[in-house]
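Quick notes on the structure that follows.
Excluded from the complex is one protein chain; the other protein chains are retained at their positions.
Now for chain A:
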Amino acid sequence: MKRSLGGVSMIKTHLFLMKNRARKKWKLNKQVFHLTFDFTTLIYSLFIIGYMFIAIFLDGNMLKQIDELFIGVEAFSKDRFWFIVTAFPVFHLLRAYQQPGVLFTTAEYLLTSLPNPRAYVWLAVAIKRWIRALIIYLIAGTSLYLFSPTSFPLIVTYVCLMLFLNVLMTIPEWKFFQLHIWGKMGITLFFIILNILSFIIPSFWIGISFLTLLIIYNIRTAPKLFKGIDWNKVTAACDFKLWNMVIVSHASKVKFKKERQYSVWQRLSFWKKPFPYEKKAVYHRLWHLYIEKNISFVLQIVGALLLMLFVFVFIKDTLFLFAIALTIHIYTNLIVSMFRDRLVTDIVEALPWDLNVFKQTLLKWSVIPSLIFIFPYAIFAYYHLSFWLLPQFIIIMFTFRFLIKMKLEKVIQAFDDTQKLREWVEFLVYGLLLILIFSNMYPLLLILGCFIIGVIPFFQGRR
């Protein structure tokens, strides 16, 4: 009786908390809305959205045009059901690099200091997560049913599957978030390999074994849910997720910052030693610190690109090569955005910059994660052994190198007007990407590509 009374009071307190939280968020969003839209802008925006909807979906017959795509996706979903069973949890894992999956903020933590069992609070938040997921999947499923030829039984099957996996992944995400980065990477790699196997050997047994293991893991881990939990890390990540409202942050120009986390390197004696008196040494350290602080984000991007490559390598050659070109483009953009951001972050913002040394040191750091992309290419090479592989691989390597150097030099050019790149360089480098995409269909393009690689260094001379 005492416990049920406590449970009821806990539910009331939690609902009170959620209600006030929603009210505060609504108020913030309303302020942003008023800042962003006036009456005239709002009316015009509604007209534009309405016109686009009519143009695309009614007059443009967009739905008929993408019907084939939906039919293909439906066939894939039926054939590869058990692959999706093992692939979908990977997205949960990638998310768990930065959040524990259950939104246990400081407010929830304070609730546990009142006479509310921590497990009850956790479960209440978890149930909220599941309800939210159910609503999203139902909306998505209903939209698919109404606007696509996808069959109703398949939609229901997948809505149930997504929800089931969402529930089953709650505890793994919670525990995964606590792991050291190497542990996280090891488990992610295991999942990627599992999915490769699941794709190569379309197997009911791999999927069923995976689900069984997941259920067993949940049963065994549930009693030890709060063992080894760093509550500071959990509440910091959840507070950030809850209140870092991107639109509000952008409109108000106020950044919500995460609490500082202390590096494991700081305890090592060699880390404290004075640097050799050269800029490269200190800039390497600055990059180390910066990348460490942003490692989750970097790994999410790299992980997503890797997953894309591992999937496409088994679908179609041109698609895989397109994926490689896209990976090079996205990865180099990531490096460039880190370069720009580094200059305006912390103490570096107040100091003079030697941009060339910053660039050189960053280039060295950028190579390490990029090596992982060799693995899907190795699989591609295994299935497409030919003389053309060598020039293709050379073009991939050099395209990456040229593109990243070119993009970084463009950033430097914005600060140092005396150094200008030749416009031809950009044209040639992007030409290499195109050559790469079509290199399997037209292998002779690779010869042209190798020629371009030879001439680019001449064009890279500065004015």
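Here are some notes:
Everything below uses one rule, namely that contacts are C-beta pairs under 8 Å (C-beta built on N, C-alpha and C of every residue); 3 or more make two chains touch, one makes a residue touch a chain; residues count from 1.
The working rule: contacts and distances are computed from a predicted model.
Missing chain, UniProt name from the options "Chemotaxis protein CheX", "NADH-quinone oxidoreductase subunit M", "Heme ABC transporter permease CcmB" or "ABC-2 type transport system ATP-binding protein": "ABC-2 type transport system ATP-binding protein".
The omitted chain makes contact with just one of the residues A:182, A:277 or A:387: A:277.
Contact with the omitted chain, checked across A:205, A:415, A:442 or A:458, is made by A:415. When the full complex is taken into account, the listed residue touching the unshown chain is A:285, out of A:285, A:329, A:359 or A:384.
When the omitted chain is restored, the residue from A:353, A:375 or A:393 that touches it is A:353. Panel shows chain A; residues 252-253, 260, 262-263, 265-266, 272, 274-275, 277-279, 282, 285-286, 289, 346-347, 349-355, 415-417 of it touch the chain omitted from the view.
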